[in-house]
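Yeah, one chain of the complex is gone here, protein chain that is, but the others are all in their spots.
Here is chain A:
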Amino acid sequence: MARAVTTQHKTIATVAAWIVALLIFFPILYTIITSFKSEQEAIQGFALIPSGTFESYAEVQAQSGYFKFFFNSVLLSVGSTVLALLVAIPAAWSMAFSPTKRTKDILMWMLSTKMMPAVAVLFPIYLIFRDTGLLDSRIGLMVMLMLINLPIVVWMLYTYFREIPGEILEAARMDGASLWNEIVYVLTPMAVPGIASTMLLNIILAWNEAFWTIRLTTTEAAPLTAFISSFSSPQGLFWAKLSAASTLAIAPILIMGWFSQKQLVRGLTFGAVK
């Protein structure tokens, strides 16, 4: 920079940014604090220091079997992401390395399926799920989440694969590498970081999906989104328990999210902003 940044400027920026950041983070922070309060404490008015009890966490598990929902969330988000990767990797690979005139059209068309409002197909999907016995089944929901995120997965992988220099593949082919060897020994090592990033972002998206996961489940396959939504009925004031359940529901994904800021930008802007 032409002029040195003054300490005063830096101090003002620091104070202002920290105040705004803490205000934005406050609802999450307050949820975590409240989760360590007792139910009486939770409604006694504003207090930032909890008594530090873990009873809400114990009660959430005891009353509702929290970990069943947690397990479903893990299974659905990881399972749907793996399924999506299995389908998307070959597609993205071929579009990145043997593009044709229609590649761009296919990519745009895939993106367009993402724009269909879920609610428009709610009843048909509900019927299909009911008639095939997939309602409230983990497999059905896993396929559903896979389909929802498939366009994003293909797109993200495509933008990563496109950055792998094609000459390397040419060289491998010249050396007589078979297609299988080409994929296993040349492409995979270079593609792993992109695949990992894609996986991370899509686990986050699947974990937080809150339309199909709520509407297509009742008890067996219900993940955390459905579990938390069940707290909306006003049966009394269970804020400490609600906070404990919420904290458990968002903590793993919050931490993963912090590590995936860059992938988030890339994945959700379809490579338009890097």
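Just so we're on the same page, a contact is a pair of C-beta atoms (placed from the backbone, for glycine too) under 8 Å apart; a residue touches a chain by one contact, two chains touch by 3 or more; residues count from 1.
Rule of thumb we're sticking to: contacts and distances are computed from a predicted model.
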Chain not displayed: protein name in its UniProt record ("Gluconate 2-dehydrogenase subunit 3 family protein", "Heme exporter protein B", "Sugar ABC transporter permease" or "Aspartate carbamoyltransferase"): "Sugar ABC transporter permease"
From A:V60, A:L76 or A:I125, residue that would touch the chain that is not displayed: A:I125
Touch residues of chain A, complete complex, unshown partner: 1-3, 5, 9-10, 13-14, 16-18, 20-22, 24-25, 27-28, 30-31, 34, 43, 45-46, 87-88, 90-91, 93-95, 98, 100, 104, 106-108, 110-128, 147, 150-151, 154, 179, 204, 207-208, 210-211, 214-215, 224-225, 228-229, 231-232, 237, 239, 242-243, 246, 249-250, 253-254, 256-258, 261-262, 264-265, 268-274
